[in-house]
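The structure follows.
Left out: one protein chain. Kept in place: all the others.
After this line comes chain A, so read on.
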Amino acid sequence: MSRVVDIQDLTITFDTDAGPVRAVRGVSLHVEPGEVLAVVGESGSGKTVTARSILGLLPSTAQTSGAVLLSRPDGSAPHDVTTLSGADLRAVRGRDAAMVFQEPSSVLNPVFPVGWQIAEGLRAHGGLSRAEARERAIDVLRRVGIPDPEHRVDHYPHQFSGGQKQRIVIAQALVLNPSLIIADEPTTALDVTVQAEILDLLRRLPAEFGTAVVLITHNMGVVADLADRVAVMYDGEIVEQASVADLFAAPQHAYTRALLDAVPRVGGLRLRDRSESAEASLARKVVDRDGPAVVEARGLRITYPGRLRTPGFTAVDGVDLRIGPGEVVGLVGESGSGKTTIGRAIGGLTPVSEGSLEVLGIEMNGVRERRFRPVRKRIGFVFQDPATSFNPLLTIAQCIAEPLVVHGVAASPHAARGRVDELLEAVQLPRAFGDRFPHELSGGQRQRASLARALALDPELLIADEPTSALDVSVQARVLDLFARLQSELGFACLFISHDLAVVDLLADRIMVLHRGLVVEEGTGDDVLGAPQHPYTQRLLASLPVPDPVEQAARRTAWEATRA
């Protein structure tokens, strides 16, 4: 049988102000009918650009050489997509291959009903009446698992949950009957339990819809779960191609091995244990672990008020929590679980509604800013997105110096430069980076600078809200390593907030699992993740795809059993 898509010696160059950039260099790939090919690599590796070239979806600054041969459903000779334009290109898009994008909330048009949006693709390829198109939209919604599709077809995107939105995005692609679906990070924006549902749907596509899938992802767990074959991309080239079993069992290329090593695994060696054994000689701050708690919450409730007499939203619904001196507490949960709200309340950024929350000896329920202000300097914050947590107009040194200046430790950013250089060194950034602007640093470098800023005042408590979830796996590994080392050196207590069980397991002394504003389980990593008691924790763990195809196959069977 002929290949669904056959990419031959593809090179893509972008014209930029700084001269041409070769994003893809001599890539050759092919997909057999009904096959799932995963293309993995870090941001900037060229995996997305390669995938988009299949549909001719490249910006006008891109220059392409080589061929992208896309088969046609009627079996006639394949098109070379790189040579198509205008109406010919539009005819190919969606019909021969369709794309599923990353962020379902941003790829659905907020002002049109989902049925209309599904029918829009059918309309573009013609030949159907309005009633027929609607019929097809309802049918495909049912097949991707949207309940009550006759009714839901007229609803707008915001009336669906994140997982349902991704189902609708997949339905938009499926309704056109393409022989290939290109899924670009289809589950990255979703919670673990929702991700498991979407992966299940994607896995059924080849058998039920007869489509092959090109899966673009950086998540090795997703690869292990879904792919038949894997292509590893690095710096615009394919460094390795193998069947999924071979790749995980015997990675050939050094980069593939490094990539697999960098993936955090639940129950793996903890960073803190590792650093303790390897760097036992390092100077460590002695912390009285049994001293008074840094944070102590009892029956903490946080409610966001509703508008105009509508009921408010209770984000945190009676949580007890204790962080001892020098202790790292991992707070895990999915979106909407209240984990960020708790972090913000401890940092004095969100008021406490009910119950008691003591932070460094100050009761936060009804606290006045004036009383809390001296405490603020003892708390450091690391935010999720390093791109937006720096003022783009200030240099890195000025940003890091800001807490020193605000709290009167230094008279000016200039006077603080000595301390800033120390901090840069501590987070393993060259001193010269202090004079750069945030946009001149990579994501990992910015997040290290962000850590330096949080540690500027030598805080007793650090609140880290998803500090590595915007980073690539290998970068994340380096940042987490650094984090663990600094924590054991400086001895600060830490609330580490994450949706990623494996990351939390790496760092935390104690883990709390949060679900809809409640702590459902609490204990050491071994207890909570090794022998979870609460069904939600169990489901969370079962949903997490592990980067090992054999183990993942077994887990998938177990997961399917939990749904039945």
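We adopt the following convention: contacts are C-beta pairs under 8 Å (C-beta built on N, C-alpha and C of every residue); 3 or more make two chains touch, one makes a residue touch a chain; residues count from 1.
Basically, contacts and distances are computed from a predicted model.
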Hidden chain of the complex, named as in its UniProt record, picked from "Cytochrome c oxidase subunit 1", "Molybdopterin synthase sulfur carrier subunit", "Protein-export membrane protein SecF" or "ABC transporter permease": "ABC transporter permease"
Absent-chain contact - pick from A:314, A:356 or A:474: A:314
Options A:26, A:145 or A:206, residue touching the unrepresented chain: A:145
Touch criterion as defined above, residue of A:18, A:77 or A:111 at the omitted chain: A:111
Absent-chain contact - pick from A:4, A:99, A:364 or A:416: A:99
Candidates A:194, A:404, A:429 or A:503 - the one touching the absent chain: A:194
Hidden partner chain, residues of chain A it touches: 55, 57, 90-95, 98-99, 101, 103, 106-113, 117, 120-121, 123-125, 145, 148, 151-152, 154-156, 158-164, 169, 172-173, 176, 193-194, 197, 304, 306-308, 310-311, 313-314, 317, 336, 515-518, 520, 534-536, 539, 562-563
